[in-house]
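Yeah, one chain of the complex is gone here, protein chain that is, but the others are all in their spots.
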Amino acid sequence: MIIASLSTIGGLSFEQAVSGLEAIERITLSSVDLVVLDLNMPDVHGLEVLRFIRGQQALRDLPVAVLTTRGDEDSRAAALRDGATIYLTKPFVPTTLVSQLKPFLQVA
Amino acid sequence: MTGGGRFFDEFIDDYFSECDEHLETVRRTLLALEEAGGSAVDPVRLHELSRALHTLKGLSGMVGLSAAEEVAHAMEDCVRAIASTGFASPELTESLFAGEALLDSCIASHRAGNAAPSPGPYVDRIRDVVAMAGNQVRTRAIEESAGAITIDALSIEADTQVQRFAFTPSAELAQRGVGVELVRQRLGAIGHIVATTPRVLATGGVVFEFGVALRDGMSPDESWRGDGLSWEWIVPVRAEIKSVGMVVHAPKRGTGSVSPTASNVVRVDLARLDELMRMVGELVVTRARLGESVTHASGGLSSNAWDDLNEVNETLERQLRSIREGVMRIRLVPIGEVFERMRFAMRDIARETGKAIHLEFDGQSTEIDKLVVDRMLEPLLHLVRNAASHGIEPRADRVAAGKAADGTIALRARAAGDRIVIEVEDDGAGIDGRKVARRASELSLLPPSDARSVEALPPDALLDIICAPGFSTRDTADMASGRGVGMAVVRSAIRGLGGELFVDSVLGQGTRFTIELPLTLMIADALILEIGDQAMAIPQIALREIVPFDRTAVTQFENNEVLSHRGRVVPLVDLSVLFKFPSRPGVARHVLIVGSDHHLAGLVVDRILGLREIVVHPVTDPLIAVPGVSGATELPDGRVGLILDAAALVRGTRDRHSRAAVRHLSSPTPNMTPALTSPEHVWS
Partner (left out) sequence: MASGNDSYVLCELAGTTYALRSDDIEQLEMVGRFTPVPNAPAFVDGVTSVRGRVIPAISLRARFGFERAEYDLRSRLVVVRAFGRSVGLIVDNAREFASIPSNAIQPPPEGLSDVSGRYLRGMAHLGERLILILDVPELLRGTDAPNASSVEVLSLPA
């Protein structure tokens, strides 16, 4: 997961997980408004985490933005099929990230 | 790198300062890892390093600094290799250091606006190093076979048992820094993680199940149970090393290391016990507030109603005390926990000393208070180290003396009447009494003449000399066993628990240290204070409040000193006067408010030294059963400190009150604590 460890960007606060397992842990323990999911993770593939999330009733509607590499069409298709809300391609500029995510977040 | 407006510029500055911070963490953890040595990999440190690297990777990726991103990624692979093998090989460690330097220069050049160095060669090198790491452990094991005590077996055979672990995350654990990644590091250090499965619970929570093929001789640390990890013991089988022909010396596993599975036993998380204790503590505070309210309510109630209420309040107080003591009794754990930690330590010790030593356990299921277990870890470690470095002779000497080539250190525990007895015995060279006496007189611990009559030196005197601070038969500090302060600390730790240390040694045959500990410990939280130059303790539960002693707030009331406090009149007892320990001039004094809601007293003492948990020794001998003292405890500096009997001191003031009441015609209202005669008349 590549989430800025800066505490806020453009008014949003980010939490970081270093692996798929940790992502699952964090999502379960604290209520998050949105998940930015890197598909290429060391332990568990991002898609598995996505499926795990979507497999839970409570998290069906949790917005998940999937990060894919530019040109990786297959992953993008798979992600959207498995329930990703949107996809973003790497590399990206933080401002873009924020502006693309904002519509999916409830106004705090 | 093109900027994207002001927002991006600000972000870039943040990026650099964040990087600096994380690089600092990388450097710090790398140094700590290197210092600890290849096999003593601290999972917490490793986890910290891994996080810092991951963050650096992410940050760099976001700003498009791919060189740094690649280097950080490669370093992460190194860290993963260390985590899964549990061993930081020199190559891996060196690679990490090189990576840090490269990362630093990548970021620095970006800052300066120059092109970053190419990460390619480094990344390639890391790939090779990491691949090698898998085979590295086996290679290292071969080198160690001569004189090694345990050998890591890394081949996972088909019939190797896989131990299942379950980690349940929680907000509280997360706050303490315990998460699934840390658990993964820990498990990776003791074996090979073959499977990981997250499972959703009906309650909506998640549990992570790990399948781990434990390495031979490895076992999970019992303290991990307090960190959300649970497992049912399968006694692991020894994995065979098929590829290399060598002997595996695995320490014998005593049956006591398996937790009792009898149905009348409940396994309790220590964290839950502590939580329970904390809740009891809160109950105590709440009850005190209730008591306060009851007192204030006295005006608006009929006498009967108030008496009833009061009685319930006091019953509650008593019952709470029972609960507290009951919870303490639950804190018994098998001593095998501590013994297992010795096993870990022995690996390092054997490496440092180059000796081959068997570790034997007996009585691991003997139960002992958790507090004692925690406090006995260091002393036992020290004794085991001593046995390994000073007791067990080098292999050649042993063989020449007709002994088994490998030395044996035995750790035994048993309950004996009202005590627990723990023994640390080695079959080494024994303590040379003459050498000890000679050294003692050199250090002026013994008058020279006594050195001659050393044959008659009884074991107690021998032990006293060995335990004297600063005593050591080595001229230089011995890394494995410390600097000559060790034995003194060991003995005072044991005595601080209400126990005692003994030694038995036969020259040429071996040494046995015996530790006796009381079976039932009365532990209390106490405030340590000073009266004159004597340190004393008062159980915290008896203490209502501490206020600074302000001479101007004290009034004389019929020959006694009283203090106006929260609308009440509190009789004062000057303990310095009562106990005849004159206060040091100019020392700041304090008043300890003690007693129950209806009868308060203020004990005037000198300095407050702090709060600590103490072991209470009852004081029963009539010679020292003086009023105002209810027991004694061993203070950290080895002195005995007397424990104040707050109830008796308060009663003393009440008795004076009742005598005074007889003299006076008017009877006091419940809220007023009336005049009292001076302390001298009562106590001398």
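Letters are used for the chains, namely A and B, taken in the order the chains are written, and counting of residues starts over at 1 for each.
Criterion: contacts are C-beta pairs under 8 Å (C-beta built on N, C-alpha and C of every residue); 3 or more make two chains touch, one makes a residue touch a chain.
It should be emphasised that the depicted structure is a prediction, and the values quoted were computed from it without experimental measurement.
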Visible chains that the absent chain touches, using the contact criterion stated earlier: B
Touching residue (missing chain; options B:104, B:367, B:432 or B:464): B:464
Touch with the omitted chain, as defined above, among B:171, B:396, B:416 or B:623: B:623
Contacts of subunit B with the absent chain, listed as residue ranges: 419, 445-447, 450, 453, 456, 458, 460-461, 464, 494-495, 497-500, 516-518, 534, 578-581, 599, 617, 619-629, 631-632, 634, 638-642, 648, 651-652, 654-655, 657-659, 682-684
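As a working rule, only the chains that are shown with their structure count from here on.
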Geometric centre distance via CA averages, subunit B-subunit A, whole Å: 40
Residues of subunit A defined as touching subunit B within the complex: 1-6, 9-10, 16, 18-19, 21-22, 24-26, 28-30, 42-44, 52, 55-56, 58, 90-95
Residues of subunit B touching subunit A in the complex: 4-5, 7-8, 11, 14, 18, 22, 50-51, 54-55, 57-59, 61-62, 64, 66, 76, 80, 169-171, 174, 179-181, 184, 196, 198, 200, 204-206, 208
